[in-house]
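Every protein chain but one is kept in place in this view of the complex.
Now for subunit A:
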Amino acid sequence: MPCVADWLNNPFSIVQGIFAQNVPNSDWEKKVTEYFKEKLKENNATNWVPSLNDVPVHYLKPNSLVKFRCMVQDMFDPEFYMGVYETVDPNTNARVLHFGKYRDVAECGPQQEIDLNSSQTVTSERQTFYCVPVPGESAWVKEISFFASQARVSPSTSYTPSRHKRSYEEDEDMDLHPSKQKEQHMGSGGDTHGCVEPKRLETEASAGHHLISPNCSPPLDLNFPLPGEKGPACLVKVYESWDSFKVNDVLEVYGILSVDPVLSIVNNEERDSSTLDPMECMDMAEEQRVHSPPASLVPRIHVILAQKLQHINPLLPACLNEEESKTCEYLSFVSNFMSELSPVRAELLGFLTHALLGDGLAAEYLILHLISTVYARRDVLPLGKFTVNLSGCPRNSIFTEHIYRIIQQLVPASYRLQMTIENMNHSRFIPHKDYTANRLVSGVLQLASNTSLVVDETQLEQGQLDTTGVHNVTALGNLITWQKVDYDFNYHQMEFPCNINVLITSEGRSLLPSDCQIHLQPQIIPPNMEEYMNSLLTAVLPSVLNKFRIYLSLLRLLDYSISDEVTKAVEEDFVEMRKNDPESITADDLHRTLLVARFLSLSAGQTTLSRERWLRAKQLEALRKARLQQQKCVNGNEL
């Protein structure tokens, strides 16, 4: 049992050991990473590592091994540090070598001095990422990953389980549930699968409010992309191949937690005694403040292992990269799930049909939308995005809110953007660079890949958009059309590609562009929408809900191809269609039909297009268009 193993509690002793053995040559660094890699490979070892997502910082042991699931929000400049340094005891002249890797502070004993001029000193380079928890991460993701690790984590952390229980309740809202408040006014919506007891919710909520106020008198903006988010932001120090990471990447990092209070002290001292040092007395205070915030608020993680995550769904085995997706575990998981795919799909379709008030066609399109993902880019054209505009939503009704809640229950990360004049004019959509603080100030559109963005246009009233508003709407439009956001760097703009599933709910046709508009035709009008939706969620068994979640996440990762034979058939078909009705069938229609066919095949677990699927896709499209046509007529009559 590795429960109280050193490598968890005191990784420095391990590093020191390896360092001491190999000191003259520099391959100790490689050995350290290898050691930890091996350790973490042991069965379930990753679950033993306490996660910063779940456990509040002050209950984690400083200098212990932790993990953190996060999104890279900003990248700071690389820093040079003392990779190896030497201390001297002025009395005895004894020299000792130390390693500076994985540390913020060069340690030395009380009787020792650091020899800054030693020839043994090795200067190395590391990169700092400013990381925040995945924006819009659904409550269920947090809960499931929390329970997955929590059961076994207590022995390795410093606090006792009983104490832990209390502390967890107290502090959970600090870092666990950004969606807490949402859940609050959503009533008991989040509890359907019985993971969160309502009682605890209350205590948390009340505790949450006065916890924040005393801490930080000038509140440090932790720079979360979405308003109302909470959780630990973290300075992640990366030691190798940092070039492979990009802004908005979702990472899982394993590293040494550093919350050394000295970090803050050093800064304060610097600020106090700045009279002599001209570098300090400049207007750099703001940058200082942002780049080295107090460690209690923004802990540091010195990364030993960092991996890009393809998804954050804890129900799926983590397939971190291409090679690992070929491992047996993953493959057997996939094949197991594939065997029961069709009942799951049927159930999900039923569930969504109910949610969309009995509209089966809309539910079908919603599934296609939820499994869509940008799989390639052809010069500027993103392929595989499938923005759906669900028109015909009742105005000013709680319907759209409930639709969002259901989506939230299904996807790992989501955000509901209420498109009001107020919101458009006043919120920060586009991240911009703040040169005073030298950081990228986040905006709503800084989201991780595969986040579901639900734009609620039913909230929009007539009114005046100001400059910000116009910029925001343009940015949203660009996001939908090109799947990219132009971050504002003041002197220039920089394009960041993204992969966000946008669902627009609107009354009529949305003012935003979309790939596909589907007009909702409710079959049932429930007398009490609230009740209807709630009962819908409670009716689903947690296990079934989990299957839905796996279904939606897994299908995104599948490959897809079209055989030559089918290509021919599609070609013929297209030519034929154009012949009959050249006015209404355009290249765009073909684009869309191909997309629908792609996702339709994938949703049934098929990775190649068959003739039947193609016909089915055409059929769906025809139905959808007929509906739009019909809608147009109705509107025409009204006018």
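Criterion: a contact is a pair of C-beta atoms (placed from the backbone, for glycine too) under 8 Å apart; a residue touches a chain by one contact, two chains touch by 3 or more; residues count from 1.
Assume contacts and distances are computed from a predicted model.
**Student:** Name the absent chain by its UniProt protein name; which of "Adaptor related protein complex 3 subunit mu 2", "Phosphatidylinositol 4-kinase beta", "DNA replication licensing factor MCM4" or "2-methoxy-6-polyprenyl-1,4-benzoquinol methylase, mitochondrial" is it?
**Tutor:** UniProt protein name of the non-displayed chain: "DNA replication licensing factor MCM4".
**Student:** Please pick, from A:Ser13, A:Thr436, A:Thr538 or A:Gln629, the residue that touches the omitted chain in the full complex.
**Tutor:** If we include the chain that is not displayed, A:Thr436 is the one touching it.
**Student:** Which residue from A:Trp28, A:Trp48, A:Tyr81 or A:Phe548 sits in contact with the chain not drawn here?
**Tutor:** A:Tyr81
**Student:** Identify the residue among A:Val470, A:Ile525 or A:Ala622 that touches the chain left out of the display.
**Tutor:** A:Val470
**Student:** What residues on subunit A make contact with the chain left out of this view?
**Tutor:** 74-75, 77-82, 85, 100, 103-110, 112, 114-117, 119, 121-125, 243, 245-249, 262-263, 265-266, 269-270, 276-279, 281-284, 376-381, 383, 433, 435-436, 438, 440, 470, 474, 481-482, 489-492, 494-497, 560-562, 567, 570-571, 573-575, 578-579, 582, 586-588, 590-591, 594-595, 598, 609
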